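All protein chains of the complex are present and in place, except for one that has been dropped.
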């Protein structure tokens, strides 16, 4: 029963999977009032009619985006708009006084040139530099002061959290790192396309984006910061027949001989106080269902003494810690709230 | 930040699917402290080791059942023990002062003879009569005063809620009612058996228990009370390749000609103030994913004017409104709490 | 090693799920050469590039439809075109000498008026009357002489086969028959739409088309012939999270008291010599996985003595016995081949 006024929040692009997950989390958040939900396709409809799951829980109507109006109604805006759309609205939101957490890729990269190479021209280049990269475990203090937070991609979150302790402590060779990643189908988005038709993805498994995937530059940018030197990574994503979940299986060479126990000490020290990173015990490895619908990142490590190779396995829910949950975590930090507020739910079994 | 003392709660049989769902809900409940979790198979292990989902959320160890000890540690006990096991522990719990919500079938039937026919001998026959049937929408006031609540079965919950308004208002013929029901695989329980092996149930659909299903007498008992006369029902369950969810498709003959609008008026009047029953609009029908992990029962109705037949479709999560969620709803009533406390989460999309 | 010349076959609309299933079956058929595959969307592409499953098995390129040309290249054409498209090509194919098996709904209904009510204007009304309804178990002799066979719909196949013995023998009341049907997602077709996106249908169950489904008039037409009087049926389809399979659970009232054994005698007599209808023993019921990828229809029956109600459960693969397999069965009959040729594969386990 807090006396302080609630945060007035808007969600742009509230009918994509990331937007819906945000609304789900925000409705359970004790310090938030949702004032605005936008959707270009479904403007005018009640949110609970588009997503009957929300019957009895959300009375809002969807609106078209008017960034200025949204800014007036809110103190915090989450943009779940597509890449290259979000950047056209974010400057206005900021100019008119809202803090913004952007869940698209538009502000994740630091360098205009890299952005241009992967996405095209940027309409708000100065904000690229002023944004804060929203991975709380690595960037907590900066996020507290941010006015524009670029919420990390799902694959980057799992991969960076899996490698951060070892890169930071300079325990692995920075060349030749391999990330073999696996994602549930919600990563392909909600709008219909041949790729996400049930019959095409059910009961099957395949790699995709083997030669080029847009999350690679983001991962490399952040890992390079951790390593304090430029590095490259091999990133191979696969599509898995399940709704949610990402598992990153990462292979890296140690600088010197180690053991699984040594590795665990490093990870436990690095993440010991983190509320959302759970380092598993020796011989234990993550299971995406254990983090489904939660903001946890579960990490299991193994030292292959025969090969002298480190194996890190890192699991998140792509829509939660990989998107909306992490965005709420960022909102909590940017708003002076306890970081875990509204994020302590447990995964369903089964 | 309530000042009143929390309810001290125990869960017997905490490692079955129903028990886990209870623990998930109770951990989120603001007025509850879990003091005791039991499991005969896993006694001595930490709960979070058996279910890694609970790492960082539950520090309890599993114990073997000592009913007397459990009663001392609790004011409310949920029994998720198997049929014919539960009835051996419940009397002791009650004698030593705990209220009990029993999620087995041991106290659902009213008549000893019927129990004997379907399950065998009853070890606590007097409690069969003294228990309260825990379907809050029909029995709210009695539950508030109950010391032993028999939590309804999953199929009965969906079926009874689907038929209650029409039987109560005497709008349907009481003979010839058909319930064609469909359930996710968690209904078959967590212990391994050929029936719930992945390869046997994945990508397939089949009826089961066509000639005899133990939920039939429970359904008929409660529907007969509503109709104020004895009635029979045809009940055909089917197994569906999904974790959770029940859909009951019910067919009944109207006493007189009606329309879908007429039907909706009846249902809206009956359930208008119910927090957990959502009557859908004309032309809308339930989807089990919309209620997954929630305590909602979604109901859609249709009047087939060509056939003069009423079709009612009723969806719940078998583990939540069909078991653990309803049990928490009962606990809230039995404890003088707001009925919806701890039960207002939204289903994941997707 | 047959000496007789192979049947030259064309498939119109070869890139929908029904078309692909046909190609799969025809490639295994010892008496067939596929000469022509058409697709408006993918014309010019190699079939094995669109469906990599067929690499090394099919070298054909997809063409646009030129009905006259197709007729020249073939003696038998399967049309898997959409409703209201097929009827524009079929007359030309027939005029130029090909026999046609039409898998759309365009020729299934007998009466122009009923067609108009459900689909709109018909461009080839005389063929509506001249076609043969292609359900071999009921219509074998006529099919042998047919030049245009209307291949039954998937739901109608399961439902009609389930009811035929009882209607033919006048053992059930013709009013009040209920068919509660369940189908896998491939029934919704291959082109992307919100309805068949993985996240919308995975892990969930829902009814659809409750107030009106286009298969109803086809079912009623054929059942009425069997009953020798007009009858209506309540038909409620549900969408099940699996690729393939239909289960029809049918409820009908007996004319007089019976037993399950009586029912089995009726079904065994009626279907005893049928190669593709398997009547299951007492207490056994179908499982869609047991017929997946096959041309079988598995039927299990039960007499509910308490309710005096007959329950028939009938399972097929919607794309095989419900479409392409039955079409090949019809081709065999129309071509003087053994009816089971090319159709004796077994379902995968699991």
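Labels A, B and C are assigned to the chains in the order they are written; within every chain, residues are numbered from 1.
Going forward, contacts are C-beta pairs under 8 Å (C-beta built on N, C-alpha and C of every residue); 3 or more make two chains touch, one makes a residue touch a chain.
Note that this is a predicted model, so its numbers are computed, not measured.
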{"item": "Visible contact partners (per top-of-document touch definition) of the missing chain", "value": "A, B, C"}
{"item": "Candidates B:180, B:243, B:298 or B:317 - the one touching the absent chain", "value": "B:243"}
{"item": "Touch with the omitted chain, as defined above, among B:106, B:180 or B:203", "value": "B:203"}
{"item": "Which residue of A:188, A:242, A:297 or A:331 touches the chain not shown here", "value": "A:242"}
{"item": "Contact footprint on subunit C, counting only the chain that is left out", "value": "1, 17, 20-21, 24, 27-28, 51-57, 186, 190, 203, 243-244, 275, 278, 280, 284, 287, 289-293, 296, 298, 344-350"}
{"item": "Sites on subunit B contacted by the missing partner chain, in the whole complex", "value": "17, 185-186, 188, 190-194, 196-199, 201-203, 241-243"}
{"item": "Interface with the undisplayed chain - residues on subunit A", "value": "176, 178, 180, 182, 184, 198-200, 202-208, 210-211, 232-234, 236, 238, 240-245, 247, 249, 251, 260, 283, 285-290, 292, 300, 302, 304, 306-307, 309, 311, 313, 315, 349-350"}
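Here is the rule we use: only the chains that are shown with their structure count from here on.
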{"item": "Distance-maximising chain from subunit B - centres being C-alpha averages", "value": "C"}
{"item": "Subunit C against subunit A, contact positions shared by both copies (same if over half, else different)", "value": "same"}
{"item": "Inter-chain centre distance, subunit A versus subunit B - centres from mean C-alpha coordinates, in Å", "value": "36"}
{"item": "Subunit B and subunit C, separation of their C-alpha mean positions in angstrom", "value": "39"}
{"item": "Chain centre separation in whole Å, for subunit C relative to subunit A (CA means)", "value": "46"}
{"item": "Subunit B: positions in contact with at least two other chains", "value": "203, 243-244, 287, 289-290, 292, 349-350"}
